[in-house]
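In what follows, a structure is listed as structure tokens, so that the remarks can point back to it.
Complex shown without one protein chain; remaining protein chains in place.
So, subunit A:
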Amino acid sequence: MTGGYYSIEQVFHVKAGDFASAGEASSQIKKILKQLGIDSTLVRRVSIAAYEAEMNLVIHSVGGELKLKVTPQSIVVTAEDKGPGIPDIDLAMQEGYSTAPEIARELGFGAGMGLPNIKRCADRLNIQSKVGEGTLLEIYFDIKAR
């Protein structure tokens, strides 16, 4: 695909506890961005952030949606779930902090680096969460004019 970018929006449903297909939504996101001709360094940053957000939906939430929105100026990845919510966002953002269950840790998850990884990759990050209601993660990436 040549001749610049166009606007697209795509939603992926992510199931709680489904480790077997975990990572598929972010792999799809990566493929889409590559096809759009987005700069490969930016594709990697978005992919890593999307992966961590997807894994958090699988490991920590009751399940939710991962959304990709691409416009000529920006890429936005949104992860939204309906619970259980994060009681202390500042604590959750600390590297090494994790409440991942044993079953996830055995598979190598739960390093407590997911949210810090997302923050490092993103140009801007917005987290809203309410215990008993859910979590909304909005991850913004700027597409720099060439």
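The definition used in the following text is that a residue touches a chain if its C-beta (ideal position, glycine included) is under 8 Å from a C-beta of that chain, and two chains touch if they have at least 3 such contacts; residues count from 1.
The rule we apply is simple: contacts and distances are computed from a predicted model.
Asks: Can you pick, from "Branched-chain amino acid ABC transporter permease", "DRTGG domain-containing protein", "Pyruvate dehydrogenase E1 component beta subunit" or "Menaquinol:cytochrome c reductase iron-sulfur subunit", the UniProt name of the chain not shown?
Replies: Of the names offered in "Branched-chain amino acid ABC transporter permease", "DRTGG domain-containing protein", "Pyruvate dehydrogenase E1 component beta subunit" or "Menaquinol:cytochrome c reductase iron-sulfur subunit", the one UniProt assigns to the missing chain is "DRTGG domain-containing protein".
Asks: Since one chain isn't shown, list which residues of subunit A touch it in the complete complex.
Replies: Interface residues of subunit A facing the absent chain: 19-24, 26-27, 30, 44, 47-48, 51-52, 55, 107-114, 116-117, 120.
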